[in-house]
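Every protein chain but one is kept in place in this view of the complex.
And then chain A:
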């Protein structure tokens, strides 16, 4: 490797700049050149007789250095260049002006940011409203023409959302039941009120814990999957292909998913109820010496069917929100990979927030209605 060098000398009526060495990309980073003496803006000759290697990056640096000294890049004439070096030099000189145009700074001030976020939020709300509108229309069409229902897709979604989630939902809620009964048992035992653990576990699991925790599980598991899948299909033009084939992406993708969620979530919540109470039963027997038969007898007295239904009735509402959010975020993916990730994250966050808010509204409503 020969170190790249540049120097200039004033001749009778012109200025000659001499370059030598390997002007290559890998040498540029360590290259520190003494600044050239000022060059005239007129014609300058560039003598490349001692140039041993030149690539486009090197040629760019060469031109930049000379321009920094005051030369006009278009008025520099290469002399004594080998044919290959001259070809490279000319390619770069022709495109030199373009490479100097710096990117305008993209970011505005805070006001611009607030404005952009406001517009985006407004567009998002409008998009969601229109999504719900189209979806309602499609559902209505389906009621009129039930034959158009995509049964196969529906069954596949039931498998993905419900069947494959059973073990996870069961284990999660079983452990919740164990922990809840254990902590409650420690307190209740001190008052000699161990049997009330049954009341606590049964009510808590069936009314609050199972619906909310299973809904959050499904939002994280199936909601994210839906957004990612529909989003990747959008990036891949598959959604457009569905439309062009004369099918409705709503009918093919969205409706089966939302209906599958509506059916699957209550079933999963019920499985969660059972698992939570079984977890409580295990602790009651081991820690509090309440046998299974005593537990079930007490359960029969303290857990009315209404309480179970109060929990189950929330599930389809959660499911509707998770499904609408997930499919809407999937269809609004832009055509790039980052957007798929951002929308998937957004689905999970929005779904969980929605589940918790709706649950709070239900709690107030049930109390006000006197259930």
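Keep in mind that, in the parts below, contacts are C-beta pairs under 8 Å (C-beta built on N, C-alpha and C of every residue); 3 or more make two chains touch, one makes a residue touch a chain; residues count from 1.
The criterion applied here is as follows: contacts and distances are computed from a predicted model.
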item	value
Undepicted complex member, UniProt protein name, chosen from "AzlD domain-containing protein", "Methionine ABC transporter ATP-binding protein", "Cytochrome C biogenesis protein" or "CbtB-domain containing protein"	"Methionine ABC transporter ATP-binding protein"
Residue touching the undisplayed chain, where the options are A:43, A:91, A:119 or A:241	A:91
Residue of A:56, A:194 or A:287 touching the missing chain in the full complex	A:56
Chain A residues touching the omitted chain (full complex)	24-26, 28-29, 55-57, 60, 64, 84, 87-88, 90-92, 94-96, 98-104, 106, 235, 334-339
